[in-house]
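Left out: one protein chain. Kept in place: all the others.
And then chain A:
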Amino acid sequence: MTTSSFDMDARIAEWRAFLAKHAAFDSDDHDELESHLRDHIDALTQSGLQQDEAFLIATKRLGRLHDVSREYAEVHSQRLWRHLVFSDASGSSGTGWLGYRELLMVMLLALAAALMVKLPELGGWSLTDDSDGWFYARNLTLFAFPFIGIYWVWKRELGGYGVTLVLGTVLVVSLLLNLYPLVPESDTGVLAVLHLPLVLWFIVGVLYTGDYWRSLSRRMDFIRFSGEFAIYYVLIALGGAALTGLTLGLYAFIGYDVEWLAQAWMIPCGAAGAVVVAAFLVEAKQSAIENIAPVLARIFTPLVAFILMVYLLTMLFGAQTFAVQREALILLDLMLVLVLGLVLYSVSSRDTVMPVGVFDYLQLALIIVALIVDLVALVAISDRILSMGLSPNRVAALGENLILFVSLSGYAWFYYQFVTHKRGFYALERWQTGYVPVYALWAAVVVLIFPPLFNFS
């Protein structure tokens, strides 16, 4: 029965891998079908067949996998909609104890983040007091950051070095932000508050990669993670808002006003805790469902490209004056950030080996239009700086638009090379992941260096 050239275990392993491609089978089904296959093969070889023949007949008798999997799907329809929180929580590392341990860890961290928001109240600051609003605005991102940071340190087993990075960041940022004499609603103060999340998110990324931002594939994973995280966070926020509204309404009907509860506890604590929960959910369902961010990117890429193009034409030929006002400039920059997001997700979700398609040309068109819009914005900002002098806001805007310009130029160049088959998609990915630290670095400059540079104005 031991035929020389036929490796039964290897063939069965291949066959199992083929099964695994159908979502309708779970690993128990793989085992059950394999056991059937082996029983049948044993019976066939005992009756005198060669192993390879037995394998062929037994697999054939199991039926066409496509049809069989359709039968399975009908019986187990819920499998196509995976119950991710409880059954897939631990991903590939098995269910049971490990899954619950992770769930417990996530709950503890989320709870800690929620309570952290309330900690300053012991020192006399109050969430609901308007005069303390500026204190909270400066420190808000710092409440949730340590816990999502620790989650990744734990999950990626980064040990003491990772913990040091999290605590060090918290220490440096919180000390500087609170020791800087930042006046409420000063330009440098508002800029710092707006840019801080980007810096912290990059640190989260460094931890997320698990290898301190070394490998390209992990960096790409982080970009994918960020998009999914944003979507999950928004979904949780919507759910939270609905729940808060219902609570308020229910209490109102029996004569209580619990708005204080919502404002002092439900909303702030929920918002902080949800950061950890959203990170956990994205990580847990990573392989279970198709990611949403790239799908949205696909829908909006042509729409945004079209709108930007029309807007550009209107501005060039139809507008009364060419002068771009401050508010228009901010909106334009937001639009460009949106474009950058779309490009980031389209790139991160693209299969690198797929041939050039229509969508790639669309993407290139979007980038080129965005580049022109960015040029318009740059001209407008330089104009304002020349006529009105330097201010923190103008310098920040100039820096951001320059960074965007370089980034988009890089995308345009590598996309052009890609669609003309001069270079593979890999070069584009390398450009994308290589450039991410630049955004974070600039944000760090705005948070840490701008305030003293502009005398905390």
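Criterion: a contact is a pair of C-beta atoms (placed from the backbone, for glycine too) under 8 Å apart; a residue touches a chain by one contact, two chains touch by 3 or more; residues count from 1.
Note that contacts and distances are computed from a predicted model.
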item: Among "Peptidoglycan glycosyltransferase", "YtkA-like", "PadR family transcriptional regulator" or "Electron transfer flavoprotein subunit beta", UniProt-listed name of the chain not shown; value: "PadR family transcriptional regulator"
item: Hidden partner chain, touching residue among A:8, A:62 or A:292; value: A:62
item: Sole residue of A:75, A:179 or A:353 that reaches the chain not shown, by the stated touch rule; value: A:75
item: Of A:14, A:32, A:185 or A:259, the one touching the omitted chain in the full complex; value: A:32
item: Among A:14, A:42 or A:185, the residue in touch with the chain that has been omitted; value: A:42
item: Missing-partner contacts on chain A, residue numbers; value: 28-29, 31-33, 35-36, 38-40, 42-43, 61-63, 65, 67-68, 71-72, 74-76
